[in-house]
Structures are given as C-alpha cells and as structure tokens.
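Yeah, one chain of the complex is gone here, protein chain that is, but the others are all in their spots.
Per-chain residue numbering starts at 1, and chain names A, B and C are given in the order in which the chains are listed.
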Amino acid sequence: MIDELRQKARELLETGEVDLVIGYGEGSDPTRTMPVFIRRPEDCEKLVWNKYCYNNLTSYLTWPELKTRGKRAVVCKGCDAKAVVVLSKERQIDRKNVIVIGMACEGVGEPLLSKCEFCDVRTPKNCDIVIGPEITPLSKEKQFEDVEQLEARDPADRWEFWREQFSRCIKCYACRQACPLCYCTQCIVERNQPQWVPTSAHPRGNLAWNVMRAMHLAGRCIGCGECERVCPSNIPLMLANKKLAQVVKEQFGYESGYDIDEPLPMASFMPDDSDELFK
Amino acid sequence: MAEFKLNEGRLQELITKLRDAGYRVVAPVEEEGAFVFKEVTEPGQARLDVLRTARSIKEWFFPRVEPTLRYEFDGSAVRCESGLPESPQKTVIIGCRPCDAASLPMLDTLFDWDYRDEYWFRRREATTVISVACDVPDSYCFCTSVGGSPEGTAGADLLMRRTADGGYLLEPLTEKGRAIIEAGEGVLELASGTEEVLVGEVPQRFALDKVKPWLDQNFEHDYWKEISYKCLSCGICAFVCPTCHCFDIQDEADLERGVRIKSWDSCCFPIFTRHGSGHNPRPTRDTRYRQRVMHKFRYYVDKFGVTACVGCGRCSSSCPIDMNICSVVAGVAELAESSK
Amino acid sequence: MAEKEWTPKIVAFVCNWCTYAGADLAGTSRLKYDVNIRPIKLPCTGRIDPLFIVKAFEQGADGVLVSGCHPGDCHYTSGNYHARRRWIVFSELLRFLGIHEDRVQFAWVSAAEGAKWADLVNEVVAKVRELGPFTAYRELDSAEVVS
Partner (left out) sequence: MARIGVFICHCGENIARTVDPAAVVEAAKKMRGVAHAVDYKYMCSDPGQQMIKDAIAKHRLTGVVVAACSPRMHEPTFRRASAEARLNPYLCEIANIREHCSWVHDDKGAATEKAIDLVRVMVEKVKKDQELYPIRVPVTKRALVIGGGIAGIQTALDIANGGHEVVLVEKTPSIGGHMAQLSETFPTLDCSQCILTPRMVEVGQHPKIKLYVYSEVESVEGYIGNFEVKIRQKATSVDPKLCTGCGACQQVCPQKKIPSEFDVGLGTRTAIYSPFPQAVPNKPVIDRENCLRFRAASRKGIPVEECTVCGKCYEACPIEPRKAVDFSQTDEVVTEKVGAIVVATGFDLYPTEAYGEYGYGKHPDIISGLQFERLASASGPTAGEIRRPSDGTVPKSVVFIQCVGSRDNAKGIPYCSKICCMYSAKHTMLYKHKVHDGQAYVFYMDIRSGGKNYDEFVRRAIEEDGAVYLRGRVSRIYRKDGKLAVLGADTLSGKKVEIDADMVVLATAIQAQPHTDKLAQVLGVPYDQFQFLSEAHPKLRPVETNTAGIMLAGACQAPKDIPDAVAQGSAAASKVLGIFSSDELEREPIVASVNENVCFGCFTCETVCPYGAVEEKEIKDRDGNVVKVVANINPGVCQGCGLCVATCRANCIDLAGFSDEQVYAQIKAL
C-alpha cells in the first residue's frame, strides 16, 4: 500500500496536478507519525502508512499558511475523509482543488481506538483516489453504547462525572486546534466583548467552553475523535459529541460526513420536527 | 554531606511521617490514565517510579488559574481583597525529576527580576522539593543537552537515588531537605556508603553552544516555515512545560462583584499577540513557533544567562502532531555546523 | 451579602411578537402569576443563543424559560423552526450533562395566550422550587482549582 501511495503522490506532483501533498511521515518514535508536507516528487519517500497514522490531516486544508494557488492532495483515513464532506458543504474548501487520497484502513492505535470498532468507512468514501483493498465495513449498531451507559446513570451522577472531567480541562485548546471543523478565524472564546465563554480554566469556564464546543459541532462532528485523542487531560470529549450525533440522527435522520448535498441539520428544519419538548 | 537510606517498601511510611510532621505531600498520582502531581491522600498513591508526569510541578507554585484580586462594588466605592496567599500550606513535593526541580531556580530569576512576585515566592518558601534521579530515562529526555543531568541537584532540597536493592539513597541539599530527614526519623537510616545507585544515561543530543549564535543570526530563515507548518497552535507544549511562564489576566465580574484572574497563556495561540486593532505581529505558525524556540534558547539567555529549557521532553511527548523540540534544536545546531 | 430566604430566580427569554405580547395580554387581563420571573425580550426565538442560557446559570439563575411563537406562526416565518432544532439538541446536551430537565423549559406562547403564559410561569417556578436552588452550578467556582 505504501508504495502505491508514494507512487500516486509522486505522479500527482510530477504531472503538476497538485503542488502539495499532505501526508504522514515518520515520527520521533516508532509508535508515532508526524504530518509531512511534500512539494517535491523525490520527497514522496518520506510518506509512511501504518497503524499510528492518527492525525486527521484535513484540518490542514483550512490553514492560510497552507493555501496554495494550485491543487493540494491530502492523505485520509475513511473517518478523516468525512470532514472533507462538511468542509465543502460549508464552503471552506473548493472540492475541485483538493485531491483526497483515501487509505483503506483496519483501524489505528494499539489497542485499537474505540472509533475504529464501529467504522463503516474502512474503505473510504467521497475520495478521489482510494488506495488499498476493499475492507468490509463494521456494524455501527453499538456505536452509542458508551453514551447510553452514561445516560443510564442518574442526573446527579452524570453531573458529578462531567464536573470532575471538566475540572481537569486546562484550556490548552488542543481539542479545538486538532478539530478539522473548528476552522473559525476567531473562536468565540477569543471574543471578549462580550466574553460569553470565560477564558479561565476553572470548572465554570470549562463547562461553558465544552458545552459551547459540543453545540458548535452538533450535526457537524464526523467522529474522527481527534479532540479526545489530543486532550492532555484525557477528558472523554467524544462522549458529548457522540451524544449530539445520536440526537441529530434520531431526531432529524442525519449523519454527518456522508452526503455532500444533504442540508446541514442545524441550518435547516422540517415543519414536522418533534414538538414534544415544548409546552 | 551525610546520606540516608530508605529501604525498599518503606516509602509509604516516610510519606505518613511527613504528613504527621504537618506537610501536605504532593507526588505523582494517577488520574484518568495520566500521572500528575497531586496531593497524596493515601500514601500508596505516590508513584516515584513515574518518569514523566503529564504536567510539570510548576502548577504548585504558579497555578493555571489564580485569582489575584477580588472586588465588590458598593455604590460608587469599590472594596478590594488581594488574592495573595497569606501563608501557603507547608508542602513537600516528592518524586519530581531533576529537570523539573531545575526549572525552579530558573523561574526564580524571572519572578524576581524587575519586581518580586510574591505569588510565586510565598509558595516557593513554603514548599520543599524532593527530586528523584532518573534510573531509566527515555528517548524524549535531553537534560544533558541543556546543562542538566539525570541526577542534577539544581532546585532540589533533597535528592533521592534509586539503589540496586530497590531502596533509595537520600541526600539532603538544603535546610529544608534536612528537615525532611528529621521528619523521616525512624524510617530513614544512615547510609553505609556501599549502596549501589542506579542512574541512567541521557546521551547529549546537540551542542548547545552552537545553537544561540545561529539563532542570533537567523530570525528570518526558511527553517522556521519548514518545521512549523504542522504546528496546531494549541497550548499543550507551553502548559506542560516546567519553564513556560506566560500568563493572561482577565476580570470576571458582574454588577456586584468581580475577580481578577491570572491564567496560563501560550505564545503558540494565534491571539497571544493579536492587538486591539486586529493586527497580529505573529500572524502565522512559523512566527509563533519561532518565538517559542527563540524565547527559550536566545532571549532568555540574553536576559538571564540561562537557557529556558530543562530537557524534560514533555512538550515533545505530548505534542499532538509530534513536534519534537529536541530535534528542532538539534536541527538548528546542524544548520550552525553546516553554515560554517 | 445577607442570606435571605431563597426564592427561585427564573430568567425568561421570550420573542417579541408572540410570547412578549402574550405576557402583555396576561397583564391587561389582570391574570396573577408567580413573581419570580425576569423576562428578557428578543425579536425571535431564532435570536436566542444557547450561551444565553449558560450565562443565565452562571449568573445564578435557578431555571430558564424560553418561549416564542407557535410553529408556523413565526413573525419571521421560520425563526422558531430553526430554534426548535437548536433547543431539541441543546436540551438533550444539558440533560446528558446531568442538568435536570425542569431547570430549562421551552414553550410556545402566542400573543393570544395570556392565560397560558400565566400558567406556564407558575408551573415552571413550582418545578424549580421543588428542585431547590441550583447550587450545583453556582459551586462551579474559580476557587476550586487554585492549589
């Protein structure tokens, strides 16, 4: 697979179809990889592909530093590629100028990351090039099990759980920076007139921050789980994201990252949406 | 100076003794799969074998959130109350590594430079630091490249070295250190001098003396762009770093009362240098990451004569995209070589 | 400050066209309802950001009431439809975080439903009174993380 990837990348650069390939390179230890930005065909040897290719490289697509006049290619796992769908829906990338190289993937990390246990895009979708064999998708039936487990506990418990979790947030914003969909040029927490979200990393500020973040990702989060992976305090951020993904799926019949033409659920409505909640 | 012996399995007794002596004992403790310095409530929690905690010990002197001032409005008058800790709790941090300990004197100079920061020093005075020499360093360690050592004593009041028989050798370095020995009486015994201590090797990864001259000459260099494109601009490196000390001050107030809060900040955040006008002198990742390196290896040296990096390797090991400061600086050293 | 006996503090975010007018009607009809409600007027439920509610809790509210035009009757035709999706998701999140659903009530009150407004306020205040003060939120204070 890696040879095919390097080969494809080389072709893309040689033919001038793209002038930048964003991929994975060797990391500072064997259990890590680091993003590489390749502009010269001969550098394609630097590309690697293994079960430590965690990062969702599509986050780089929205960075001004990496905007080029020409086309860019990005190496994606199936889960990462879902972000491309949302990014083009939200007009952050021009799909015509991005070549998405999808890598068939049986999961990353050891032990496997939990997201990989319910992966239905082990052979990536919505890609321009797919490298690797067809891999049968896994069932998503149990994908919300962890959410339901927490749901099963009583409210006071849940509150205590989250209070403790959020109290460990140090406001390093790695969750935001790693998220391919947190592309705002100025995050609302950086908005100080008014300061809706307290900047301090105290529980009150942390709760506001994480509530706001979950809401901003509602109906958008594609479940790559980068926010949770990079969190230095190991806060289970995906629990909240998944909860809202579940609500959006059950209430509005929408799953993020699959269909380019479907309208964004939080920017559209049906007159017959549920009215249960309302007195 | 006389050394003392803590035999295998007696660490918990020592901790109990220290607590009996009125110390708040802080040590590496597991928290959600990560190790952080926390107050030890059960002696068994202390994990002196942990090489690298998620965050350094700095938060015990320079908390990530610190109310410096509380105020209340009374008509047109304002009533203020300082957040300065009157007499911080007597504390002992046990189990930090020599690199963390070395960061303390380094920050002392900063916090006592143009004005003396009592928030820092009151906690410094109330706190005793017991470091543990590294018997098994890992590939992220590079203390030796920045003037440190796996058994360095800088900043520590007492140094513990692992012994082949599973115990520890304790070497008091200051008055505070000796006080620990006294508190530990009954658990500690005089060392025989025949103990075999285990201290690991940390290879030197770059020649520090090459680095600064190159930095002095190369504020503008493609190298910065090359290495920093992948930076996510998050604050992890700064927040886990023992020597990063930048902070932001914000008021959180309503109509009746408010609090002025000091919070950790990071030069990698895009808004770190954004002006009120919207202009940002460090608009891109390379300019921000360059600042991080320059501050540690050039500006700090110019100002205080020391490098503001202790080689703990935390920023590298916890960086989401595997940005490795050691290899970045090693790269600088190479460039310096080749440019000769 | 002097601790007096607790009475619930409910902040209401209401739309200008239906609920605010409905509350006006309750007034002109001299209907009596619980005093512990503090309405804030906005043009439309579509204008109401979830952060308003978070901020209200930070500010010590024990409960929040959000109300606007009935679906289909939005003065701006679709503002409340969008708001409805927003609140469906947001209320689930709050519940998931362990905030009792009675702390935040969403409703549709038209300009003609003065009586409904009065009943609604009474019901919301009663429920919150049952839950007691929202100390859990107020205790999320900065002091906690200072070493």
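We take it that a contact is a pair of C-beta atoms (placed from the backbone, for glycine too) under 8 Å apart; a residue touches a chain by one contact, two chains touch by 3 or more.
Because the structure is a prediction, the values reported are computed rather than measured.
Undergrad: Taking the whole complex into account, name the chains on display that the unshown chain touches.
TA: Its contacts among the visible chains are A, B, C.
Undergrad: Determine which one of A:Ile2, A:Leu66, A:Leu138 or A:Ile188 touches the chain that has been left out.
TA: A:Ile188
Undergrad: Can you list where chain A touches the absent chain?
TA: 90-92, 183-188, 191, 193-194, 196, 216, 263-264, 266-268
Undergrad: Go through chain B and note every residue touching the omitted chain.
TA: So the residues of chain B touching the missing chain come out as 73, 75-76, 254-255, 278.
Undergrad: Can you list where chain C touches the absent chain?
TA: That gives, for chain C, the contact residues 9, 11, 17, 21, 23-24, 26-28, 30-33, 35-36, 38-44, 46-49, 52, 55-56, 59-61, 69, 72-73, 75-79, 82-83, 86, 111-112, 118.
Everything that follows uses one rule, which is that only the chains that are shown with their structure count from here on.
Undergrad: Using mean CA coordinates as chain centres, what's the gap between chain B and chain C in Å?
TA: 46
Undergrad: Can you tell me which residues of chain A touch two or more of the remaining chains?
TA: Residues 198, 200-202 of chain A touch two or more partner chains.
Undergrad: Two or more other chains touching the same residue: where does that happen in chain B?
TA: If we look for residues of chain B contacting two or more partner chains, we find 64-65, 252, 261.
Undergrad: Which chain B residues qualify as touching chain A in the complex?
TA: Checking each residue of chain B against chain A gives 31-34, 54-55, 64-65, 139-140, 229-230, 232-236, 238-240, 248, 250, 252, 261, 263-264, 266, 269-271, 284-286, 316, 318, 320-324, 327.
Undergrad: State the interface residues of chain C toward chain A in the complex, per the touch definition above.
TA: These residues of chain C touch chain A: 49-51, 54-55, 58, 71-72, 78, 81-82, 84-100, 105-108, 120, 123, 136-137, 140-145.
Undergrad: Chain B touches which residues of chain A in the complex?
TA: Listed in rising order, the residues of chain A that touch chain B are 27-29, 32-37, 55, 59-60, 63-66, 165, 168, 170-174, 176-178, 186, 190, 192, 195, 198-202, 226, 229-230, 232-235.
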